[in-house]
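Note that this complex is displayed minus one protein chain, with the remaining chains in position.
Think of it as A and B in the order they're written, each chain with its own count starting at 1.
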Amino acid sequence: MPDAIRTVHARASGVTRVYPGHAGQELVHALGPVDLDLYKGEFLSVIGPSGCGKSTLLELLAGLAAPTAGTIEFEGRPVQGQVPDGIGVVFQEDSSFPWLTVRENVAFGLECAGVDPTEIKRRVDYAIGFMGLADFARSYPAQLSGGMRQRVCIARTLVLEPRLILLDEPFGALDQQTRLLMGDELLRLWRETGATILLITHALDEATMLSDRVAAMSARPGRLLEIISTHWPVDRDSRIVEDERFGAITARLWTILREQSMKAIGKTESRVST
Amino acid sequence: MTRYGWIRLVIVAALALFLEALCRTGVIPPLIMIPPSEMLAAAWRILASGEMKGDFYSSLANICIAIIFSVAGGFLAGLAIFSVPDLRAAAEPLLASYSAVPPIVFYPMLIVIFGLNRVPQVLLAVMFGFVPMAIHTINGLDRIRPVFLKVGRANRVSTFISIFRIQLPAAAPYLFIGVTLAVSYSIIGVISSEFVLSAKGIGHQISYAYDNYDNRAMYGLIVLVLGIATLLNTSLRYYSQRMLKRWTR
Partner (left out) sequence: MKSRRALYTGIFLAALFVSWHALYMAFGPRVLTPPWETFGNVVNILMAPVYWPHIGESIRSFSIALAIAFGLGTLGGVAIGGWRACAEVLEPLLVNFNSVPKVALYPVILLIFGLGMWAKVVFGVLHGVIPIMIASIGAVRNVNPIFVRSAQTMHLTRLQMIRRIWVPATIPEIFSGLRLGFSLTLLGTVFGEFFASQRGFGFLLMNAIDLRDVRTIMALILILVVFAVISNSALLAIDHRLHRRRA
């Protein structure tokens, strides 16, 4: 997409997050400062070593937490205190409510908002069909596999017709092959809804495969090191791994991240390296 | 019923038959125990004739009142302790020692204060059942997964909806275990106190039958009490386990 016609959908400016430490320990500098522009309609992944604050960044963008310094904007308005209308969040762990059926789970947000029942039915039916859950609409999450449960969570976000979807390592608990298929699902969703997507992940191949741009973060306190544009076609799927540039991009990401990851687990780059 | 369920039934039936044989052949003299079949007959007679209706209603009323207060009081106490961290630190050693003291020893004091009526009996039963309910309330609230609250916030739900449509359902299986225990302890508390000292009630009738060497009435009542209690506890526990299995992971 040419830079000239891109509009900024969400923006983090100089954002920092600092936590008070446990029981009198010093402050934990979790994130920042970070400047990030999310363009409308793009698919952006954020990747980084453990503990670098990627999830914190997502929570700040969503309005679930407030930055210690800096500002967050969504659609031109500041994000403060609560989650703005138009943002949907999918969390890392399975957050489907075990006491509701799949259908009831998906309808939950709409019912709480007091939406008209016929409208609820229409949207829920669509979302359930879209995510391939039609056969399981009356089952309980406990009867479903991990991948299916995450689909329920995604469907629950879908029905709200969000313009920005934030996903925090949604496929982390799944096996690799299911992850790849779910990635395809995510791309399909992205194309159909036209929403802007921010995906947090620690898997390099996933980030490269799915995104228009990949942002690499440093070890804690997380800062943006580099953003790589993939220039993939819109109609891509997991078979993009065949593209000759796939390896190059992934390799570039690992070069940036290898040192960061080692820092995160406490090792430093050896003088005598391979 | 599962295979193991059948085996259990067989074991219980076998024991009952064994007892029946011992009683009928006189190995166990009738002054000590009457055959199980006669126990059941006596139980049936008591139920059908309605001769002890007043006592049954009295005990039942006491038990129900005790359950209501144990569950409500225990829930509120658990909620308070959960919400106020200082209170929790203070309450923990207390709750641990509470189960050490047999509440029945306070019964004499309660009688002296309130007189010989249903108040000390209900109070005693509440003393039995209140603490397990509080403990399980705290446990249930602890186990509400934080991500559920985040989902609530992501959906911009009101506090009211967050409490009644997210937090309470999430804690429900554990709260229900507390309720099951409160019911069980309320029954134990009421029957025990009626047995020790009371003017009416099933416990009192059992004691009275024993004093008058009326083995028929005594065993009939015992079978009734144990039977009803078992039925109630078993169904509550069964439902509780199903809830736990379905609503948690």
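The working rule: contacts are C-beta pairs under 8 Å (C-beta built on N, C-alpha and C of every residue); 3 or more make two chains touch, one makes a residue touch a chain.
Worth saying up front: this structure is predicted, and the values here are computed from it rather than measured.
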item: Shown chains touched by the chain that is not drawn here; value: B
item: Contact partner of the left-out chain, one of B:83, B:99 or B:117; value: B:99
item: Interface with the unshown chain - residue positions in chain B; value: 4, 7-8, 11-12, 31-33, 89-90, 92-94, 96-97, 99-102, 104-106, 108-109, 111-113, 184, 187-188, 191-192, 195-197, 203, 206-207, 209-210, 215, 218-219, 221-222, 225-226, 229-230, 233-234, 237
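Everything below uses one rule, namely that only the chains that are shown with their structure count from here on.
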item: Separation of chain A from chain B, taking each centre as the mean of its C-alpha atoms, in whole Å; value: 49
item: Of all residues in chain B, those that touch chain A in their complex; value: 145, 147-148, 150-151, 153-158, 161, 165-166, 169-170, 172, 245-249
item: In the complex with chain B, residue positions of chain A that touch it; value: 62, 64, 82-83, 85, 87-89, 91, 93, 95, 97-99, 108-109, 112-113, 140, 142, 156-157, 160
